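What you see is the complex with one protein chain gone and the rest in place.
Take a look at chain A:
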Amino acid sequence: MGNLQHHSPTTLRVNGKPRTLTVDHRRVLLDLLREDLDLTGAKKGCDHGQCGACTVLVDGRRVNSCLLFAVALDGCEVTTVEGLSGDGEEPHPLQRAFLERDAFQCGYCTPGQICSAAGVLAEAAAGHPSHVTAPAAPSGEPVPLDREEIRERLSGNLCRCGAYPRIAEAVEDVIS
């Protein structure tokens, strides 16, 4: 267990279920999900916040789970690709669209792409602008997501197979 000064009890609500663990302060959320909770959907790509493969939702917002110490998230709600569709009976519309569009080759970046896209939809609905949103667009109103917006907003998710055109199409399918 090690020195208590370097560990803390931490409770996260993961995909709807409360999970309490004594975590080494060095444990990042990504490793906690994969190693401690056996939720291997979120992937370790670069482990430095550059590739987006580890993207999950914390309190509904997309983040890089490789850059978050789990201890700092005590009390937070975490949603991974495994929990995106709620009860898991039906795939999330984004999951279905990625399948229908064949929006991947190796699939390693896909859980991150899908969680990130879920975050994008929520951000645009809440009126969050992006680098390509017209500065004069009204504040607080949903931002329409055209191809350019989707590509800009998903730029934090790299796909080394280069499946970008179909990823963008899959997200478009869910919007329309």
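Throughout what follows, a residue touches a chain if its C-beta (ideal position, glycine included) is under 8 Å from a C-beta of that chain, and two chains touch if they have at least 3 such contacts; residues count from 1.
Assume contacts and distances are computed from a predicted model.
*Asks:* Match the chain absent from this complex view to the correct UniProt protein name in "Molybdopterin dehydrogenase", "3-phenylpropionate/trans-cinnamate dioxygenase ferredoxin subunit", "Amylo-alpha-1,6-glucosidase" or "Carbohydrate ABC transporter permease".
*Replies:* Spelling it out: the chain absent from the display is recorded in UniProt as "Molybdopterin dehydrogenase".
*Asks:* Give the residue, chosen from A:Thr40, A:Ser85 or A:Ser130, that touches the chain omitted from the document.
*Replies:* A:Ser130
*Asks:* Touching the hidden chain in the complete assembly: which of A:Ala72, A:Ala125 or A:Cys161 does that?
*Replies:* Hidden-chain contact among the options goes to A:Ala72.
*Asks:* So that we can see where the missing chain sits, which residues of chain A does it touch?
*Replies:* 2-3, 5-6, 8, 24-26, 28, 47-49, 52, 55, 61-64, 67-69, 71-72, 74, 116, 119-120, 123, 126-131, 133, 135-136, 139-140, 151-157
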